[in-house]
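Here the structure comes first, spelled out in structure tokens, and everything after it is commentary.
The complex is shown incomplete by one protein chain, all other protein chains being positioned as in the whole.
Every chain is named by a letter (A and B) in the order it is written, and numbering of its residues begins at 1.
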Amino acid sequence: MHVLETKDLTLAYGDQIIIDHLNITIPYGEITVLIGSNGCGKSTLLRSMARLLKPQSGAILLDGETMMKLPTKDIAKKLAILPQGPVSPEGLTVLQLVKQGRYPYQKWYQQWSSKDEEIVQNALQSTGMAELSERLVDSLSGGQRQRAWIAMTLAQDTNTILLDEPTTYLDLTHQIEVLDLLFELNEKEKRTIVMVLHDLNLACRYAHHIIAVKDKTVFAHGKPEDIVNRKLVQNVFNLDCEVVADPVFGTPMCVPYGKGRNLNGVKDNIVPVHA
Amino acid sequence: MRKYTSVRAFREKFSFLVDRKAFKYNIYFLIFLGVIFLLSAGMGEQIFSPWKVINILFGNSSSFESMIVQSFRMPRIIISILVGVSLAVAGAILQSILRNPLASPDVTGITGGASVAVVLFLALFSNESNVLTVSIHWMPLAAFIGATIIAFLLYILAWKNGLSPFRLVLIGIGLWALTKALTNLFMILGPIVQASQANVWITGSVYGVNWSNVQILAPITIILLIIAFIMTRHLNIQELGEDIALGIGSKVERQRLGMLLLSTALIGSAVAFAGGIGFVGLMAPHIARKLVGSSFGNLLPLSAIIGAVLVLLADTIGRTLFLPVEVPAGVFTATIGAPYFIYLLYRQRNA
Partner (left out) sequence: MQLHNRNRKIAGLVLGFVLLLIVNFLSLVLGYTDLTINTVIDAFNHFDGSNEHIIIQDVRLPRALIGTVVGASLAIAGALLQALTRNPLASPDILGFNAGASFFIVIALMLFSITSLQATTWIAFLGATIAGLLVYFLGSIGRDGMTPIKMTLSGAAIAALFGSLTQGLLVMDESALDQVLFWMSGSVQGRKLEILLSVLPYIVIGIIIALAMANKINILTMGDDVAKGLGQRTGFVKLTAGIAVILLAGGSVAIAGPIGFIGIVVPHVVRTFIGNDYRWIIPYCGILGGIFLVIADIGARYVLMPEEVPVGIMTALVGIPFFIYIARKGGKLA
């Protein structure tokens, strides 16, 4: 069964077509990562899957139902989105922020049921933010802040979470921190996670499923070890490289050609031998 | 220590999370408001002690004393409180939908729209000897209409595939400038008597209000406030930004329109009775935010109380300090407001 499915989906900003008649499916219970070069439309695709952008034509199906026909609150109970670089209002504590994730379930007279409390506490626990729940979001480090936002999407209690570049502006340590968290959420709670990532190597390491976007459509999709190879990187990123196995994880790892210091003794550019 | 208390009743049909600190601040400021209320009712040409005021309010006094307090001072005090509450809540709402802590009723032109309407009203309905040809009681209606027209202009001009906070702010400033120019124009064209009459009004004053004003304003304000408090959770969501609000299942555009209308109604009704009392809509939410943070469940009630304190304080000072001259409340909200605001800036600068 598929969580999300696009049917002849066309996305556009004004006259400019970004995605053209696309048909893809997002597998249930896995981590799917969208990759592609800058401006290829992967973020646009993700946003449309979260109904932040209306399709020009075609449709997106959520659990088999056309998304545009569903009430927005019903969607919010099935699917959460964390946009890129969210900015919290000044003077909001972590708890106050995370609590907002309960919005689709609440009424004006019913804003803190025991279920709300339980789910918010769980979200804080699983993101490791319970200790920090009284802190102001402003005062947190980049990684903590991102975890707070992820906790908010968890409080939405959805099966599917969409994230647009959850690691931007974070240093490597915090990138791993955030991705490990998402990986765990998938492992333990079987949540479907769809995200856009810039770093191909991290994408291969964490994703069960990769969708490579290029020229308004999908160039390839599948398990990283099946589809990520030299040809894919050449086509999708316009970059020549060697794809080797990650020495630690064994997942595909891309080593770009080009200039640079070479301790193996070869001078000048390293160019592919089999070019 | 836990800083929150969960309030649940009727098998959880009703449930809220109460922030203890915010609750405490609300109580403090309510008490403060009560104190000013008693002092204000006791001050003027005839001075009564707060104890005496309480006695008068419970009817244990001469008819003369009770007339001063009940008929003259009390309507004025109540209007001050209502106006302060309205402006503060409207300011907080505007700051949320415009996602900017510097937004306020003044600089979106909505107050200005009311000013133009009043100046125009004075100019159109006066005969050669500067006597109004219609009842002055129509003036609040004119002010309300003026505020509404500007709010609609703001909405229409800022609309372009939706309402962006960015365009709302900038176009609000443009409209504000427009209303200033028009007000000046009409004031210059009319005779000076009207100009000074209009000027008192533009500065903002609760001078000369009576119980019938209270009867009109009180129900309006209370209904609008109830709506505002029901909307708090939407306000919280608005502050998180458009994408997140949409993702979380809120109908952002529709709520933005609703809240804009709500704040217009609050501003319009306040301005109609008290003129353009400035800075309350900017300051009150700002002070409240400093004390309890920006979650609207905490922010909105405290802003409201602080707004009431500010206007009541300003009016009390204005009518007592320079006796027999009365200084409009708006002068004091500006003179208290301005230095305080600058002090806030200064502190934030060093923080």
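The criterion applied here is as follows: a residue touches a chain if its C-beta (ideal position, glycine included) is under 8 Å from a C-beta of that chain, and two chains touch if they have at least 3 such contacts.
Note that the coordinates shown come from a computational prediction; the quantities given were computed from them, not determined experimentally.
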Omitted-chain contact residue, chosen from B:Ala9, B:Leu170 or B:Ile230: B:Leu170
Listed residues B:Phe121, B:Phe279 or B:Phe296, member touching the removed chain: B:Phe279
Candidates B:Leu39, B:Leu132 or B:Ala195 - the one touching the absent chain: B:Ala195
For chain B, residues in touch with the removed chain: 100, 102-104, 106-107, 157-158, 160, 166-167, 169-171, 173-178, 180-182, 184-185, 187-189, 192, 195-196, 199-200, 202-203, 276, 278-279, 282, 325, 327-328, 330-331, 333-335, 337-338, 341-342, 345-346, 348-349
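To be clear about the criterion, only the chains that are shown with their structure count from here on.
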Chain A and chain B: spacing of chain centres that average the CA atoms, whole Å: 44
Residues on chain B engaged by chain A in the complex (per definition of touch): 3-4, 6-8, 12-17, 99, 101, 230-233, 236-237, 239-241, 243-244, 246-251, 289-290, 293-295, 297
Chain A residues touching chain B - in the complex, by the definition given at the top: 47, 50-52, 72-77, 80-83, 86-93, 95-96, 99-101, 103-104, 106, 108-114, 116-117, 134, 136, 156
